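Okay, structure first, notes after.
One chain of protein is taken out of this complex; the other chains stay put.
Labels run A, B and C following the written order; every chain starts at residue 1.
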Amino acid sequence: METTFFIAGIVALAATLRTITCANPVHALLYLITSLLAVAIDFYALGAAFAATLEVVVYAGAVMVLFVFVVMMLNLNQETVTRERHWLRPKLWVGPSVFAAILLIAMVWSMTVGGAIGGIEGTPLSANAVGMALFGPYVLVVELAAFLLLAALVVAIHIGRDERNEARWKAEHGERETTQAGEQQ
Amino acid sequence: MSLLVLTLIFPLAGAIALSLFPRMADNAARTIGAASVGLAAVVTALVMVFWGANGGYPFVQTLWQWIAVGDFHVNFGLYLDGLSITMMGVITGVGFLIHLFAAWYMVHDLEGSPGMARFFAYMNLFIVAMLLLVLGDNLLLLYLGWEGVGLCSYLLIGYYYQTPANAWAAFKAFIITRIGDVFLAIGLFLLYTVFGTLNIQTLLHQAPQVWAQGDAMANVAALLILLGACGKSAQLPLQTWLADAMAGPTPVSALIHAATMVTAGVYLIARMHGIFEIAPAIQELVGVIGGVTLLIAGLAATAQTDIKRVIAYSTMSQIGYMFLALGVGAWQAAIFHLMIHAFFKSLLFLTAGSVIIACHHEQNIFKMGGLRKTLKLDYWLMIIGGSALSALPLVTAGFYSKDAILWDAVANGHGVLWLFGLIGAFITSIYTFRMIFIVFHGEEKTHAHAGHGIPHHVPLIILAVLSTFVGAMIHQPLDGVLPSGAVEGHFWIELVFEVISSVVALVGLGMAAALFLGKRQLIAQATQDGPGRNTWLFFNSALGFDWLYDKVFVQPFLFVARGHRRDWIETIVNVVPGLASAGNSGLSAVQSGRLRWYAMVMFAGAAVLLAVLMFG
Amino acid sequence: MNDTWNQLVAVLPPIFVCLAVIVVMAAIAYKRSHASAAGITMVGLNLALVSLLAVLTVTPIQVTPLFVIDDYAVFFWAVILVAALATCTYAGAYFKGLDDNREEFYLLVASSVLGAMALVASRHFASLFMGLELLSVPLYGMIAYTYRERQSLEAGFKYMVLSGAASSFLLFGMALLYAASGHLDYEGLAAAAQLGGAGHAWVLMGLGMILVALTFKLSLVPFHVWTPDVYEGAPAPVSTFLATVSKTAVFALLMRFFFLSPVAQDGWLLTLLGVIAFLSMFAGNLLALRQTNIKRLLGYSSIAHIGYLLTAIVAGIPLSIEATGVYLATYVGTTLGAFGVVSLVSSPFAGRDAAHMDHYRGLYWKRPVLAVSMAIMMLSLAGIPLTMGFIGKFYILSVAVAAGLWWLVAGIIIGSGIGLFYYLRVMALLFMERPTDAREPSAAGFGQTAGTVVIWLLAAVTIIVGIYPTWLIDIVGASSIAGIG
């Protein structure tokens, strides 16, 4: 279990680092997916098989596909990569790296020097237990999550609308009803 | 007794309505402005009746507790006793008459330009603040009203702010009275530190128990209160603002700078009489300040050319009488004179306003003359008001009030102050009738159009009636609130002193007639050049106090300020705004608008915060 | 059975808000109508407000291990619902002229309110997290709602990215606390405090990361940088919502967390929080000093105000809860009024908001009611006596004095001094001569009238509470947090 964890962990870390340093968006996305898959393996190693499945299906699957769509829509080319390289001058990394180091030291210190609090057995946790928790004590929060997704959906629809399509629609159907309704007030 | 609150609510509602609709029609503004104060006056009358019917005991209406955090409690409480009900009567009664007159006056003064609603909004707000001042049962509420009337006074003096001189006059009034306010505020802090309360009745009750007669702290507290009163009431050494305050519209001068606000100092000292009684040295000082001010102001009034300035100096002088009365312990006489003075002085101011409008905004008395033919009503009103001011015997109200003060001064053993008062009475007669004779007699120099209409006549006539002996018959329910201070003398002795002061007033009248009724050559020659001219100029500038203050305070201050423009003291003083400015620039630079930069600031902030939390 | 019934009653207000969301969605699907979307939302929010009275009969009550509905929560629910109602009223006038879909906005407002309500009643990290996100995610959309304006879009994106980063901090902090204690509810964390040396660093780090996220939402230094841009770019009603609902909910939560969880009462942590409060007072006021955009100015001023308010948590005395309630109620009322004026002056929607100070020069001569209300709000924000802002500030000062936090007392006083300068500058501007070429705000339509009435009411409340604060204090005094007596 430990070996699996370490190997997958190293892969995840390396892939993540490549994601944030990579100039080509498509490559970066692939690295990110790799990283997510590696994290999923870690989940499995820690006994959270259900979470691992979700990580693969939802994260690496659904969410990343959204990114891929957008990358395709943006029509990125070699020029983008060149510009990206220009934006990633080493000088820019100095400041963030310093603070990253400070934060990392503080976090690691809190976990190690601050005191060990035990280990992980890696006992598998059944999906049943997770479901019982979600629809037991967490049921109201799950409801809230539903509203969260609804709100996100509405926002995405409102903001992501393509006005060209709409203009065509308007031309076909005359003035939009909303304007009329607004004037009726 | 919840009626009492209505006296505050009506004018307040008026002020709010007027300020929310600044573009309302002039007629609506006039109606709201005058009617709201009129309603307040009606309510005041009802309050008086009920209060009297219930035996006239002091009455506290605690509306609610304003703030209570820890040991600090301030109530929103109104206190009604003989003193505050007298003041209420003056404020709402005379105030209403002046508002009514203003409804006539402002139409002619504004001549169609906008600002009617603004004027009445300020005026109504003033009434609210003034009522709060006299009704507040604690010093914090009193101070709130005190600052409120100051603010309204400032706004109204600078009402015609387009003229820079008016704005400067407003500044001057604000700054000089503010000097007094600062002392008063320090006085309040001192009282709170010593007694742990700001409730006036509690303070007056505890003061004699805490402080021995003549206690140093009591003296300091009384002195601070006195300085506050001096600022508001235009008494020496803070008297210089009042004459310039005449820049405001004439009804303002009548309401604020004659009948009510300037007498707030007298009210304050009378209200805090318990403190002054255990600080006799300061009480003595009150009398001396009053005596000196009444002489200075009287002399200044004899050499003015502006009709409103003459009356303004006479106001200062009459308040001097009230201070004198307070100083000699004639508490009731002081408040009596306050009320009578409100009647005849607002009459004089309003009549002056009527004359000014009749003469097409002319205020210089030497450009008027012979007006008794065209302005018959104004002439007789001015005679009545002037007689009351000069305290002509028996028929005028001023005779009874001023005589009481003079008699109390003698009877309480203040011979010198009595002499001051007597000389003052003589001067009063001279300048009053000088003004009347110059304006209404002699050759006609301008063509005047007499004012007419109910809002013009009614207030003037009512005030004129009150300025005669009728006004003196009003009984003030001050017994038990203020020590009477009156000393019963032998009938004949009192009579002798009354005759003396009557004779003095009449001699003054005669002298004014001799000097100003005929060709006025004597005065004209005497003041043409040489020492006569210098004396005239000296008097005209109110004994040069403006000049003196300029030389003693303003110039040295400017000199020091100029000298230190670029040195280290200035640098230290400039550090504060400099720091603020630098802080603003520095922090604004962080607000670059760039998301990456914002993320970076947050990243750095989080890193530092968490590192400090871990290793700190 | 009876217990279930009581729990149902306790969650009636959120249920009404949920219903509003669903019905608005259905209504949009059926037929788009701005008026009915706004109307349905308002009815839902009002029903929720009324049902609070029923909730008061069953409080305090725990609903699932995640929520506790006590008088404290009910009080802040009331504040949130009132603020949301005002926002919707302003939005009705503001979006009237928008050539785009306007109905979704109300759906988003209602969802966001749901999140805020969950946040206020939460006693567990899961409900904290989900409440906070449900509060924020619709806000991304609301801020960028008029996305054809580049500023609105830019503001929305900035807020989304930074808020997302802050959420990650929050979650990581929670994970650390969970790892150290095995509990996710505030009171359960007490077990972690007893771990002593071993787990203490984990707990401290976890709390620190949670604080980073919450101080971001409260826009406290050094996480305040986003505030002015977002306030400026967002449509004026959204700025209103952001400055009131979002701040109130997060602060109420922070207060509850600090009072319920013993681990949060670590001395060093509180000192650090005090430093944040101190810096916020100064940074907010100094930044506002020479600001000419009124929305940015109000944004900066909100930084300073939350800084003052944080003093109550640092003090950590029983009076703090009362002071927080009073201060937040007065702050929300005043801010609603000030932003309401900005909203109405900026309506009908015509490109960028009328946020520059020049738009307000001489407003008194054009729209005296709005100008006088704005003047009252400025006085209240400055903390002048006889306005409710004074009452709030007085409370905070009393708390700081009672706890002996003299350096914070000094900060509040100096900050208020600086604040006086720019609030009065705005106020003076309202009464100046109106420039001839000023953009004349039109004042027609039902939405404008309704908005004006709301602002009127707020101005009246500002003054009434200023001179007669007892009733507010009594209400707040009765709203205690369940679990601490």
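Following the convention adopted for this analysis, contacts are C-beta pairs under 8 Å (C-beta built on N, C-alpha and C of every residue); 3 or more make two chains touch, one makes a residue touch a chain.
Everything that follows uses one rule, which is that contacts and distances are computed from a predicted model.
Colleague: Assign the chain not included in the display its UniProt protein name, restricting the answer to "ATP synthase subunit c", "Dihydroorotate dehydrogenase B (NAD(+)), electron transfer subunit", "ABC transporter domain-containing protein" or "NADH-quinone oxidoreductase subunit K".
Modeller: UniProt lists the chain left out of the view as "NADH-quinone oxidoreductase subunit K".
Colleague: For the chain omitted from this view, which of the shown chains does it touch?
Modeller: Hidden chain contacts in the full assembly come out as A, B, C.
Colleague: Using the definition of touch stated at the top, determine which of C:F16, C:Y94 or C:Y147 touches the missing chain.
Modeller: C:Y147
Colleague: What residues on chain A make contact with the chain left out of this view?
Modeller: Spelled out for chain A, the touching residues are 1-2, 5-6, 9, 12-13, 16-17, 19-20, 25, 28-29, 32, 35-36, 39, 42-43, 46-48, 50-51, 54-55, 58-59, 62-63, 66-67, 70-71, 73-74, 84, 87-88, 92-93, 96-97, 100, 103-104, 107-108, 111-112, 116-123, 125, 129-130, 132-134, 138, 141, 145, 148-149, 151-153, 155-156, 159-160.
Colleague: For chain C, which positions touch the chain that isn't shown here?
Modeller: Against the missing chain, chain C presents residues 125-126, 129-130, 133, 137, 140-141, 144, 147-148, 150-151, 153-158, 160-161, 164-165, 167-168, 171-172, 174-176, 178-179, 182, 184, 228-229, 232-233, 291, 293, 296.
Colleague: Contacts of chain B with the missing chain: which residues?
Modeller: Contacting residues on chain B, toward the hidden partner: 588, 591-596, 599-600, 603.
Everything below uses one rule, namely that only the chains that are shown with their structure count from here on.
Colleague: Of the other chains, whose C-alpha centre is the longest way from the centre of chain B?
Modeller: Centroid comparison gives A as the farthest chain from chain B.
Colleague: Go ahead and note the Å separation of the Cα centroids belonging to chain A and chain B.
Modeller: Between these chains, centre-to-centre, one finds 74 Å.
Colleague: Taking each chain's centre as its mean C-alpha position, how far apart are chain B and chain C in Å?
Modeller: 47
Colleague: Name the residues of chain C that each touch 2 or more other chains.
Modeller: 201, 204-205
Colleague: Residues of chain A touching 2+ other chains?
Modeller: 106-107, 109-110, 114, in rising order.
Colleague: Along chain A, where are the residues that touch chain C in the complex?
Modeller: So the residues of chain A in touch with chain C come to 106-107, 109-111, 113-117, 137-141, 143-145, 147-148, 150-152, 154-155, 157-159, 176-179, 181-182, 184-185.
Colleague: Chain B touches which residues of chain A in the complex?
Modeller: Result: residues 95-96, 99-100, 102-103, 105-107, 109-110, 114 of chain A touch chain B.
Colleague: Enumerate the contact residues on chain B facing chain A in the complex.
Modeller: 600, 603-604, 606-608, 610-611, 613-615
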